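Here the complex is missing a single protein chain, while all its other protein chains stay put.
Naming follows writing order (A, B and C), and every chain is counted from residue 1.
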Amino acid sequence: MHASSVEWRIGGDQGEGIDATGDVFATVAARLGYHVYTSKFFSSRIKGGHTHYTVRLADVPVRAPAARVDVLVALTQETIVRSLPELGPGAPIIADAAFRSEAPVGGGRVVSVPLTAIAREIGTTLVRNMVAVGASAAVLGLPLSEFARYVEEKFARKGATTVRQNLDALERGHRLAMGEAGPALPPRAPGDRVLLTGNDAVALGALAAGCRLMAAYPITPATDIMETFADLAPKFGGAVCQMEDELAAITAAIGAGYAGARVMTATSGPGLSLMQEGIGLASMAEVPVLIIDVQRAGPSTGMPTKNEQSDLMAAIFGGHGEGERIVIAPATPEEAFADAQLAFNLAERYQCPVILLSDLALGVFQQTVNPGALVSLPADRGQVLAAPDAGFARHHVTDDGISPRTLPGTPLGQYLATGVEHAPSGKVSEDPANRTAQVSKRQRKLLPLQASADALRLEGTVGADIVLVGFGSTSGAIAEAAAALSESVRVGTVQVHQLWPLPAGQLQKALRDARSVLVVEQNSTGELRQLMRVAGLDGQRVHSLLHSDGTLLRPDAIEAAAQRLLAREAV
Amino acid sequence: MHASSVEWRIGGDQGEGIDATGDVFATVAARLGYHVYTSKFFSSRIKGGHTHYTVRLADVPVRAPAARVDVLVALTQETIVRSLPELGPGAPIIADAAFRSEAPVGGGRVVSVPLTAIAREIGTTLVRNMVAVGASAAVLGLPLSEFARYVEEKFARKGATTVRQNLDALERGHRLAMGEAGPALPPRAPGDRVLLTGNDAVALGALAAGCRLMAAYPITPATDIMETFADLAPKFGGAVCQMEDELAAITAAIGAGYAGARVMTATSGPGLSLMQEGIGLASMAEVPVLIIDVQRAGPSTGMPTKNEQSDLMAAIFGGHGEGERIVIAPATPEEAFADAQLAFNLAERYQCPVILLSDLALGVFQQTVNPGALVSLPADRGQVLAAPDAGFARHHVTDDGISPRTLPGTPLGQYLATGVEHAPSGKVSEDPANRTAQVSKRQRKLLPLQASADALRLEGTVGADIVLVGFGSTSGAIAEAAAALSESVRVGTVQVHQLWPLPAGQLQKALRDARSVLVVEQNSTGELRQLMRVAGLDGQRVHSLLHSDGTLLRPDAIEAAAQRLLAREAV
Amino acid sequence: MATVTLQDFRTAEKAWWCPGCGDFGVLAALQKALVAQGVAPHETVIVAGIGCSGKIGNYVNSYNIHVVHGRTLPAALGVKMANRDLLVLAVGGDGDGYAIGMGHFVHAARRNINVKYIVMDNHIYGLTKGQNSPTSDRGQATKATPLGSVEASVRPLTLALAAGATFVAQGFSSYQDQLARLIGAAIAHKGFAFVNVLSPCVTYNKLDTYDFYKQALHDLDGDAAYRPESRAAAVAKVMEKDDLVTGLIYKDPESVPYEDALPGFAREPLAGREMQLSPEEVAGLLAGYR
Partner (left out) sequence: MATVTLQDFRTAEKAWWCPGCGDFGVLAALQKALVAQGVAPHETVIVAGIGCSGKIGNYVNSYNIHVVHGRTLPAALGVKMANRDLLVLAVGGDGDGYAIGMGHFVHAARRNINVKYIVMDNHIYGLTKGQNSPTSDRGQATKATPLGSVEASVRPLTLALAAGATFVAQGFSSYQDQLARLIGAAIAHKGFAFVNVLSPCVTYNKLDTYDFYKQALHDLDGDAAYRPESRAAAVAKVMEKDDLVTGLIYKDPESVPYEDALPGFAREPLAGREMQLSPEEVAGLLAGYR
């Protein structure tokens, strides 16, 4: 393992507080100065059914789950069964005494702690998980004091009894597991890290960008964006309009974008499908609007709680006719924070819909983020005329294809915005020459994006034996695989950040030297690979690693695929 | 001109009976034994605004408008102005005396006939257009008797006075224009041709295939399918359900397909966008359903009365996630009739949504069709179990990926169909191994379509200097351009009939020898060309001819583009 | 087939709702009604929406189609049009039916297709974990409206009556006998039959509880002064009672279902029949195009 990291997991039934417990553990780990990456397994149901929450602690930034679970807290037998294949040899399994006798535990080793009994003694089974946290701290050699401080802070408003019970639970769990051998991490200087999901980061980034309005309809895994925004925006004069469906959400957003507000909507695949017609309206009427798509496993309802990156083609090509769209995909919460701002700048500068393509893993799993890495971008509000002259024509055919607009309320700026093809004035027109001029004007607008400075994020592509290409949350696993591979080969990575317009020339250049290219995607048809082909990038040396079974793609799987490819090429 | 053909046009304001008059002319021309291709220019408004109706008569099948208008009937000055660029040298312009003085008439020559005055004399201005038809017959040397017969037949139910007035109008117009020189066509033996639009052919083909149910929402240019079906289906026990929107239309169709009926819906671009979510459900739940998309100029509302072929990507890639779809595109009414039947066979055999991609030109312009060419296909109802055994599992993982289904009403065949990922039984499942098995089962189903016998329609591709590739109604113009080109070079044509799954291997083979390839499409981004790239077909020798200004692409434009390309290659 | 029993309508799967969820009661009453009406499992189709409620189909041993969010009613129409011999039930939540599905609800009501529509109305979005639904109370704090919702609630009964529904009833998950009876009456009705069921979400809705309903509900079936025969009286009553009623609210005895009213539409199922046209029939149709 290139980095010193430890993976802790707690598993049990939904509704048993697994999430809350995971949050405690992750937060304290972050406070202790570790880099933290969390991931969750959960189902589309409210109570019951297996769930687990995994926290990876490391001394370098990690953006993916590890190959093995090092410590497992098992509240149910099912937890052990399900996590078996991932358990490291000799990994401690902290579990109630009841489990001791039940085989198999695979490579693991049960550290039996009477979690429930202790909780009952303390007076409430609600603290059962906290006993396990105390035990985990002991096994991992983490200072209990930091857990205690957390409990004192966060549980204070629940009253002194609650605080005392939880502290008690922590201590008793800790005491019982002291001396149990476990993987240890070097202690770190306490850090100023925050724990953010991509969804948090998008909501915060939008607020930072001056967005005060969101029109949306709940859907897993995008709902948190709306909930976070509903919590925070009113403090800054903003609001969430919970609409009746996604058709209403996108159209409300377009109305607000037309009127001059920074506005967003957020959804997942099914909602993206429903928004396709509206997105086309924004393309045609040249209205800035931001759509967040937090992808989940499709098609149709698919697997709503499982990760996938399978809306790429739909985000780009999903509308009837040929409307202009910009699609960007952040890989980390930091990028999500920046991209929410960037997306508004792009939407207003280019007067078109921007799709921020996130995914479930990025969207809902917490990671540590250095607050200093949450960068504020200056706002680019695009070309807006405060005092239009008499000849004002909304869709004036300009060299760069961008036509200055007026906002409703501006005297003498009245015009008709429409999804029908129109003359420069905005009036409906079916004239063939006008059609050609308007189509090419709209297409021309986006040409400069071919040269976007941050369209691609390259690492070591020059003279590489193998280049790993990916987008979105997969980039974290790719980076880790690349680090591991770099011990034996020259390996490069390309994160395609601006997916559309695809920066074909830049990509061509980045891949020129590579002896082989592996495009890594969490879907079943290789959508990025297909896009690369459209851009003229392909040939024998380009290969795909596809993963779409609903589990997270792990760095070790990428590493193995790359090794196989290198071995094959070497023949 | 390789074929002896004449193009007649009548133009005026909407609401002035231009359509009805064009129909008379086209029908009589067909009865006279000519091959007829019609096309219309019209707008999204009911009355007023320029419109024209063009009828091309030829002694060989023609599937595209000609390069020049040979005879123009102008009911308004605007008609002349608009048709100027298309008027052949010396082409007679039949117009009221009032127009005589108004210049310019370009290469045309006004044959002044007092249309309105004569009609007034006859007693109703309603017959004005019939005076023009009589005059046209004279100029073109067509026998007036056949027009008279038509009037007697079709106007009989309107009463003797109407018949007499129309006959009178025909004769007086004929008399006044006799002796005016005009292009003449060799007389033909009366033929048994019918005049069909692609929309007619789809509705008839669906009925012929045993479809008795359509759920739809009106939209130009697809509405006729619904209206024709509403007229005819009740005679055979069928019905149209006019739904409240396209979301309802697609879902109603899915319900009916699930229950075992052959069912269709028809729409145009905006409706296709709204149906994307539903189509994904059909893919996931493996429900047969037929969606007709009669494309029009997009994006958004676009130009609803103008032709375009710009929904190709949306038809294939428009849904979120990765659902299986089959997309076929007929080029002629004969193919549309066959394809409606084929589509049902494919949908039921492969248990997935089939999109029949038509376009405005194919959909709403009448053409002559030999009834013998309207072929009935045997029905393939797919694998349906009448008596499922105890182990019945709806989504059983089979070698060919096709799982026999039961229809509701079948004892012991109960199962859950769902858009959620499911186990073979149909029950919801998030198990990774099951996910992989089901995804690959669904993908595997469509593999045999790579080898479909009629995926491509090839003509002269072997050893060609240039191959013209296209789909849908454009194929007619391509064929005519190829015929013209073939006088100087070896030219091949490829009509891509099955657009998805794209028969990559077959296409590769068909284009292997070509010195250069021109992909001809009526859109602005080269969607077929992009698809070909996805399939690994590209390189220096592949070029695009794109046309998307709302006018019809004419054979001469294709010929010219091919000549330019050949000249460039020759250098 | 032999008489059906409750067992015939059960599946092996255990319902996954939270303990105490109102939907258990809806499932039980539905199964009782099916048995009481003597329909066969294989002749019953349940079209379910997306939501906690939409899982109900998984627990009834009938044909089931679990569609996309909000579209139960058009899908149910399609099933019924394809095979009119089937009993077709659409079931879903209040979000499914009254938010994203509102348009279909109003249109199904006026179209009067012979489909039964059961809404499991918990005044909240359960499956997405507690956002406000169209039937949430004004002022109700939810995850999406932490400071309280400011919208007037949808009144499903009033709306259904205004939309022209020919059968409107409301049940309460705890009142099993009445609910089973109402669903049975809906099944027997010739046309679109709508049963709104108050079905508490014990996890995310702390306002619309069992206790609240037991106190607040007025039973129209037991109200001798009320007769469910006039649309106008029905509207007046449900408006007066703020929709807090149970029982049969309105039934149009003259109701003619859509599929019977459609001119020319076959009286036999379309499904399972081969109806290709003969060459002569095609030729006959072509006569119109000469």
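The rule we apply is simple: a contact is a pair of C-beta atoms (placed from the backbone, for glycine too) under 8 Å apart; a residue touches a chain by one contact, two chains touch by 3 or more.
Just so it is clear, the model here is predicted, and its values are computed rather than measured.
Considering the entire complex, the omitted chain makes contact with A, B, C. Contact with the chain that does not appear here is found for just one residue of B:G107, B:P234 or B:G460, B:P234. When the missing chain is restored to the complex, the residue among A:I10, A:A30, A:V127 or A:V163 that touches it is A:A30.
Between the chain not shown and the residues B:L185, B:I219, B:V467 or B:A562, the one that touches is B:I219. Which of B:S44, B:S452 or B:S544 touches the hidden chain is settled by the complete complex: it is B:S44. Residue positions on chain C in contact with the hidden chain: 99-103, 106-107, 110-112, 134, 147-148, 150-155, 158-159, 161-164, 231-232, 235-236, 239-240, 258, 261-264, in rising order.
Within chain A, the residues in touch with the undisplayed chain are 27, 30-31, 193-196, 200, 204, 207-210, 212-213, 215, 232-239, 241, 243-245, 247-249, 251-263, 277-278, 280-281, 285, 371, 374, 376, 379, 381, 407-420, 426-428. Against the chain not shown here, chain B presents residues 15, 44-49, 217-220, 223, 226-227, 230-231, 234, 240, 242, 244-246, 270, 300-301.
Just so we're on the same page, only the chains that are shown with their structure count from here on.
Farthest from chain C in terms of Cα centroid separation is B. Distance between chain A and chain C, defined via averaged C-alpha coordinates, is recorded as 38 Å. Centroids of chain B and chain C (each the mean of its C-alpha atoms) stand 41 Å apart. Shared interface positions of chain B, i.e. residues touching 2 or more other chains, are given as 247, 277, 280-281, 285, 418-420. Shown for chain C are the residues in touch with two or more other chains, namely 66, 68, 70.
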